[in-house]
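All protein chains but one are shown at their positions in the complex.
Going by the order they are written in, the chains are A and B; count residues from 1 in each one.
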Amino acid sequence: MHTAKETQRRFQDGEISAQDIIKVCLERIEQQDGKVGAFLSLAKERAYKRAVELDKKRKEGKPLGKLAGVPIAIKDNIHIEGELTTCASKFLTNYRAPFSATVVESLEKEDALIVGKTNLDEFAMGSSTETSAFKLTKNPWDLACTPGGSSGGSAAAVAARFVPIAFGSDTGGSIRQPASLTGVVGFKPSYGRVSRYGLVAFGSSLDQIGPFATRVEDVALTMNVVAHHCHKDSTSVTKAPEDYAALLGSPFRGCKIGVPWNFMADLAGDAKDNFLASLEILKKLHCEIVDVDLEILKTSIAVYYILATAEASTNLARFDGIRYGARSLKAKTLDEVYDLSKQEGFGPEVKNRILLGTYVLSSGYQDAYYRHAQKVRTLIIRQFAEAFKQCTAIAMPVSPFPAFPLGSIQDPLQMYLQDIYTIAANLAGLPAISVPSGFNQEGKPWGLQLLGPQLQDGNVLHIAHAFEQVTQYSHQLPPLFAS
Amino acid sequence: MEHDLSEEDIEKLSHLCRIACTPEEKEKLRANLSKILGYVDQLKEIDTTGVPPCNSVLEGMTNPLREDESCDTMSREVFLANAPAHVGGMIRVPPVIKF
Partner (left out) sequence: MNNSTWEPVIGLEIHVQLKTRSKLFSTAPNRFGDEPNINIGVVCTGQPGSLPVLNKEAVKKAVQFGCAIGAKVEKFSKFDRKSYFYPDSPRNFQITQYDQPIIIGGSVQAVVNGEIKNFSVHRAHIEDDSGMLKHFTGFAGVDYNRAGVPLIEVVSEPCMHSPKDAVAYATAIKSIMEYLDASDCNMDEGSLRFDCNISVRKRGETKLRNKIEIKNMNSFHNMEMALEAEIARQIAIYEKDPHAEIIKGTFRFDLEKKETVMMRLKEEADDYRYFPEPDLPPLVLSDEYIEAIRNSLPELPLQRLHRYMETLHLSDYAANLLILDKELCHYFEEGLAHCSNARNLCNWITVEFVGRLKEQGKTPMSAGIAARHIAELVELIEKGTITGKIAKLVADDMVATIGTSPTEIVQKNPDYQPVSDQGTIEALVDAVLESNPQSIADFKSGKTKAYAFLIGQIMKLCKGKADPAVVNKILTQKLQ
């Protein structure tokens, strides 16, 4: 299975045509995705049409894009004009996107070939992809386990080598946690670095779109395409992006890496062992490990579940069966259009979060919950700023557990606690990556998380790349999908 | 640490966010939310006196202004293609109490 960089080179050099790339890719998906369930839909017509155009372009000697010929999968909460965007919800079973996300436009401008939409937790709310209204996605490393979530489909698609690159969204860890659980690289850019235009909003001040890949190098290549200012997104950063791929080219000479031991006091067992082993590797790369104070991060989950649900409760208010989406066939009055469409269209976890979000914003409770959480968020940002005075990057585990069996976590709160290490990066808007860091005795993958200060995405990629070069864990394929 | 919500609380909430619930659904929601709020109550321990709320994640980011030009419109066809019901170019809904 070729990386994105290799695929682009092979196509550009004429070793393989775009149509053949797509043919092979779609064949593999059709043969093997039955086992995994990564995809909700395939955009075959679109992919073939663009492949034909691309082959013609190459024949005519026209300049080719940075991702020319590379097949890419997109999480089904990101719009491709004319294709369905379901957000894995019954509500949007038949919703056709009226416009493409900026990210999709950027990818297609660089000649990427989008092949389909991947499965997710409904409206990106979850950590296992189990709340999808349509299907379950399995972990390619162990089909009895979840791939994590909410971007489980994209992670599985890359892990099973269906596509070299897939896009997901990360609000509390939804790219990094599934990446860690499926042994691939997953990157959440700094808040505002990648446009949110065309991403169905969940937590507006927390969401970022980001790539999955089997190599940090491919993540850097992709970032060079999608990390830029977007005038249709008012929270988009205007500062010019770095050349991420070029940064990876320069040798890594080590740096100070902070570890927040006071926050991670509960880390134990295999997860701790793997993390310590990762630190040793970083030391071999001439990194100095320093202790930093981030005790406030113990409040991350509490802060997140107040702020994210508050924002989500208003972001999802628009799904009412009036202008689009599934309107309840039982609705006779206007009130019933709202009440019944929402009752029928949303799954239980989405309802949990909408009600919770409504509660924390409601009159009499807003000060104690929402406003208070906004202030604690400021404290979290400040503590990170202090910590970064002593180091260039921070290292943490991604998840306290490796891939867990489907159906094994029924208690919502227990599921939320999966995100303990990932949520903080969203609260502070920091760039954060999960890079494969080994396997447990059952052969399930672990991931190492690296965070950087706001807008220092390149630096995080650089360290991850150095780590990956020396460990090569991401080069390993899940046994079931190794052919 | 439980933070017990009542059935009435859930009634009020489901009405505020316009989601109808069966008695079973209400009870599940009541139990889940009570548990989560119980967990979230730990934030009461944190002292935030004098701390400003974080209204914008990236410091110094200000609202960009756009030129007053009309562009990127959506055609009515595309708009109505996703509509559950439409009539005469308008979205159709059951009758609304007129003031």
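One rule holds in what follows: a contact is a pair of C-beta atoms (placed from the backbone, for glycine too) under 8 Å apart; a residue touches a chain by one contact, two chains touch by 3 or more.
It should be emphasised that the depicted structure is a prediction, and the values quoted were computed from it without experimental measurement.
Engineer: Among the options A:286, A:318 or A:475, which residue touches the chain absent from this view?
Structural biologist: Residue touching the absent chain, from the options given: A:318.
Engineer: For subunit B, which residues reach the chain that was dropped from this view?
Structural biologist: That gives, for subunit B, the contact residues 16, 18, 53, 55-56, 58, 61-74, 76, 79-80, 87-96, 98-99.
Engineer: Identify the residues of subunit A touching the omitted chain, counting contacts across the whole complex.
Structural biologist: 78-79, 85, 87, 92, 95, 97-99, 101, 196-201, 204-205, 231-235, 310-311, 314, 317-320, 322-324, 334, 338, 358, 361-363, 366, 370
Following the convention adopted for this analysis, only the chains that are shown with their structure count from here on.
Engineer: With touch defined as at the start, can you tell me which subunit A residues reach subunit B in the complex?
Structural biologist: 94-96, 98-99, 190-192, 205, 231, 234-235, 237-238, 296, 299, 301-303, 305-306, 313, 317, 320-327, 331-334, 336-340, 342-343, 346, 348, 351-352, 354-356, 358-359, 362, 368-369, 371-379, 381, 411-413, 416, 428-429, 454-455
Engineer: Going by the contact rule at the top, pick out the subunit B residues touching subunit A in the complex.
Structural biologist: 9-10, 13-14, 16-21, 25, 28-29, 32-33, 35-37, 39-40, 42-44, 46, 48, 51-59, 61, 63-64, 66, 74, 78-79, 81-85, 91, 93-96
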